[in-house]
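Once you've had a glance at the structure underneath, I'll fire off some questions.
For this depiction, one protein chain was excluded, whereas all remaining protein chains were kept in their positions.
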Amino acid sequence: MSQVLVNGLFLGCLFAVVAVGLTLVYGVMEVPNFAHAGVIVLAAYATWAAGDAGAPFALAALAGIACGAVVSVLTEVLAYRWVVDKPAASPAVALGLLLILQNTALRGYGGAGRSLDTPYDTVLFRIGPVTLPGVKVALVLLAVLSLAALHLLLSRTSLGRAMRAVAQDREAAAMLGVPIRRQYTLAFLIAGLLGGVAAIAYAPTFQVSPYMADDVLLSAFVVVVLGGLGSVRGAVTGALVLGVAESLGSAYVSSAYQSAFGFLLLVLVLVRWPSGLRSTDARRVA
Amino acid sequence: MRSRTAAALLAAGSIALSTTACGPGSGPGGDDTKVKVGAILSMSGVYSTLGPAEKNAMTMGVEELNRTGFTVAGRKHTLEIGYADDKSDPATTGVVALRDMTQSQKLPVIAYGLGSATYVPQLRRKPVPMINILDSSYPSVLAQDPHLYLTRGGSDTYVPGCLSYTKQKLGTKSIAVITAKGEPYGEGLTQLVQKSAQAEGVKVVATSDYPLGSTDYGNAINTAVAAKPDAVYLSSVTGVILPVLKQLRQSGWTGPVLHSSGVNPDQARAILGNQFNTLMKDNYDCAGTLPTTSAHPATAAFAKAYQERWHEYPQDLTMWAYDYPFIVAAAMTEAGSTTDPVKIDRALGAISIPKGTVSGWLPNPGDLLFTDHGARTTSEVTTWCPATQTIASAMTFDHRDGAIVDQVFAKDACG
Amino acid sequence: MPASSTARHAAALGPVAAVSVLAHVLLIGFQGEAGQLTLLAVSWTIALTGLNFVQGIAGYPSLAQASFFGGGAYLSAILLDHGLPAALAAALAVGGTMLAGLVVGLVFSRTRGQYFAIGTMFFTAVTTLVFTNAADWTGGPDGRPVGLGFPLDTTLLLLAGSLGLGLAAFHLLAGTRFGARLRAVREDEDLAQHLGVPTARVKLVAIVVSAGFGAWAGVLFAQYNGVVAPSQFTFVQSFLMFVAIGIGGAGRLFAPLVGSVLVLGLTQLVNFGPGVSQIVLGAVFIAVTLVAPHGVLGVLGALWDRIRTKAVTA
């Protein structure tokens, strides 16, 4: 039982890192960033390519995170920026970008999975009945570190306050002189960095392939809806809840339908609160 | 008026469509001494470790056959193979390729690897003999349709070898099985392992599974390892079980790992990364004999020629792919026709083991290649030698009337 | 008043009949690769005609169409396997899928844009999981063969006929109050509700109708193809169907046909290497969404209007 809970924790941390990236972007631009899966995939391939070219793992990881950030910013500059005032068009643009990014990876590296080797591949911790593989412990560490850094950025720096202002109310922030366009790019930069971290944390536990991030993205979106679109703290708590739920479901009900339990949670929430738990989009009518 | 423009656009669209149709596939080649047959292989996708090797071997086989050519009804012919990629998804791309080959190009014989069940409805519409050079799933694919032929022994002829070897050599008393759920080859292997374990008196202490497309095998591995087995059996194809092997070793399991996927060194390095040597230690593979470990001189010569030409380790399926042109030539000569699928189909049941083949088939009664559509091949258990970073034969055996016979243990496999 | 409306109907139903006949000719004429492309184009058009209600007219991004398409195919295959006569199996398959559509509608019809897209995308991901893992019903990831209920030429006739009837039904339904209500939901859902439009129920009916169209297309696709597999109904397929309506021209009569011909035509670019066609498709889709939100038919319509007015004023 404890092993299942620990697995749930690993899943939860992974979902948290991905979901926070999604929530940030949604909070600032009300865009469902489906292309985030493509960012994670390309970041993972960049890390693999750098490692394959002989770079030590640490350097390759940095290359991966940088690639994630660059790709994420590109998606904002080239496409999302033009849809900010047309919310109905944003799902379409997001899906178009996902097609492009995923298939760029497919075209560049082919469909066969590749393994991402890390120095801590064979490391193993054993606490009582629970075994903690090195790669999964690294995943938790990376998640905690990156989320803590983000929290500091959002609460302590003026940069973070400006972003939270834009998340609260775009028009009001604009009136107060907050450079809106820079906030969009910044949100996508941070989301890209988090995407890179998610890639180097997640890829070693399985393998690098163009479709590795699809399930994670779907579960992360459940977390974003659970935590209320646009709230970072909500995303982290939602991620841990979903991680444990999916792990319990897959251990005790059926491992084939692991992500189906995430969907069940999503359905329960949406039936009760059609606009999410802590909806930020003010009721347009009032 | 707006819908009139739509109609105009539509007409243009359909014309474009029809022109593409007339281009390719305008019936068999002009020169009638050149005979064309088909081959649907998995060049990309989950099973992409199999297709390219099959194509390489077939190319060598056709070149060898066409050096002397083959005579049918008094006239000398040469063979040409039309390849198609089923993208490891026979139900979508494979069926389309089969329809294109049988209905548009009207090819008389088709070789294929996977997807027997999905081709059955199309075979009922347009019967054509199809020669399987790979799929040893249990229960046998031959039960699906009378037009299918299998050029290798089924998994029921080699999985029992796994259990008897580990019991005698490793003293295994209990085993755990981890299966790829929904992958037909793996699910067949699991049934066979349970049946032969019972026969050998080895207890199956745990069975767990993971969904085919999944990325996290933690729960399945924990169930298996928690039962403290003497050995773990991973049942599926190479591309699917190696990531599981990696997580199994990462989770701290150091005992022997058995499988029947025919992993070779190149595949291990590609999928497991540069720690492949440590991860593959204590691995035992029970499947068909490999060209490199076969006792037949012709097979060993083929293995060397294959390695020199393609610079990759020859898998077991390369022998059967190499022999496909020779089987077709023998059947057409026997049938006296290079175009009639029905005659060729009947001839396949009557030919003996063709000259120039390298698979080293065991003779069937009446010296026939196929008895009720199946050919017999020897089987072996190989082990991983960390020193030479490759595999070596540990035991060869045959399987007749439900029992393991002619067991030959290698004195020092890795020596 | 009635004289002009019958003329308007004739102007639309004429080309619809022509398209239906053309589809039948192409289905009979082509074999192998081109035959498969025609089959896909026709069955996708039937499925997308249903989607054109939810996404086209009402503006709701439904990514569930591929699972309805697959539901029809699998359900009919399973029922045929149990010995039901073909027509009954088809009817039950469509009915069963519409029931699933009802459940999806009940859950998601009260949500708005972003959640609707996320919810339906996840629904399709879960149905793909069911198609892949409920092996004893669906034959697992390699799919399952389909009993040939209708003879081939009946299937071809049904495909071409359903294409025509589907488009005609769309044209007629779009003209009724149901169509007006859907358009109101797209323009301003809250205002529509305050003018008496039961928006949740309207969206629910649209989803169930789209499920019916999708299922029927799935039944016919399975009968022609002879085999069904999960990879034909993944959420990537749902993306492509969503893209097809967008590129075709959301809400327009021929959007499903133009959209599927363009999307399926582009996927044939695959011979430039794996994934190239999808990259081009993604780029084209974004360009269309940003530059020509009314899609190809919208641009053509606008061009035609400009030519007509120039002709009148010249």
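We call the chains A, B and C, going by the order they appear; numbering starts again at 1 in every chain.
The criterion applied here is as follows: a residue touches a chain if its C-beta (ideal position, glycine included) is under 8 Å from a C-beta of that chain, and two chains touch if they have at least 3 such contacts.
Heads up, the rule we're going with is that contacts and distances are computed from a predicted model.
Trainee: Match the chain absent from this complex view to the correct UniProt protein name in "Sarcosine oxidase subunit alpha", "ABC transporter ATP-binding protein", "Dihydroorotate dehydrogenase" or "Monosaccharide-transporting ATPase".
Mentor: Per the UniProt record, the undisplayed chain of the complex is "ABC transporter ATP-binding protein".
Trainee: If the hidden chain were put back, which of C:Leu99, C:Leu172, C:Leu191 or C:Ala287 would touch it?
Mentor: Only one listed residue reaches the unshown chain, and that is C:Leu191.
Trainee: Contacts of chain C with the missing chain: which residues?
Mentor: 177, 180-181, 183-184, 187-188, 190-199
Quick note on the criterion: only the chains that are shown with their structure count from here on.
Trainee: Just give me the whole-number Å value for how far the CA centre of chain A lies from that of chain B.
Mentor: Taking the mean C-alpha position of each chain, the two centres sit 39 Å apart.
Trainee: If you average the CA atoms of chain A and of chain C, how many Å lie between those two points?
Mentor: 31
Trainee: Which residues of chain B are in contact with two or more other chains?
Mentor: Residue numbers touching two or more other chains: 44, 181-182, 211.
Trainee: Two or more other chains in contact with one residue: find those residues in chain A.
Mentor: 110-111, 215, 256-257
Trainee: Can you list the chain A residues touching chain C in their complex?
Mentor: Chain A residues touching chain C: 26, 30, 32, 34, 79, 82-83, 86-93, 95-100, 102-107, 110-111, 210, 214-215, 218, 221-222, 225, 229, 254, 256-257, 259-260, 262-263, 266-267, 270-271, 274-276, 281, 284-285.
Trainee: Can you list the residues on chain B that touch chain C in the complex?
Mentor: Chain B reaches chain C through residues 1-7, 9-11, 13-14, 16-18, 20-21, 24-25, 44, 89-92, 95-96, 99-101, 103-105, 114-115, 117-122, 124-125, 181-184, 187, 211-213.
Trainee: Give every residue of chain C touching chain A within the complex, in rising order.
Mentor: Touch list, chain C to chain A: 59, 61, 107-108, 110-115, 117-119, 121-123, 125-126, 129-130, 132-133, 190, 235, 239, 242-243, 246, 273-276, 278-279, 281-283, 285-286, 289-290, 293.
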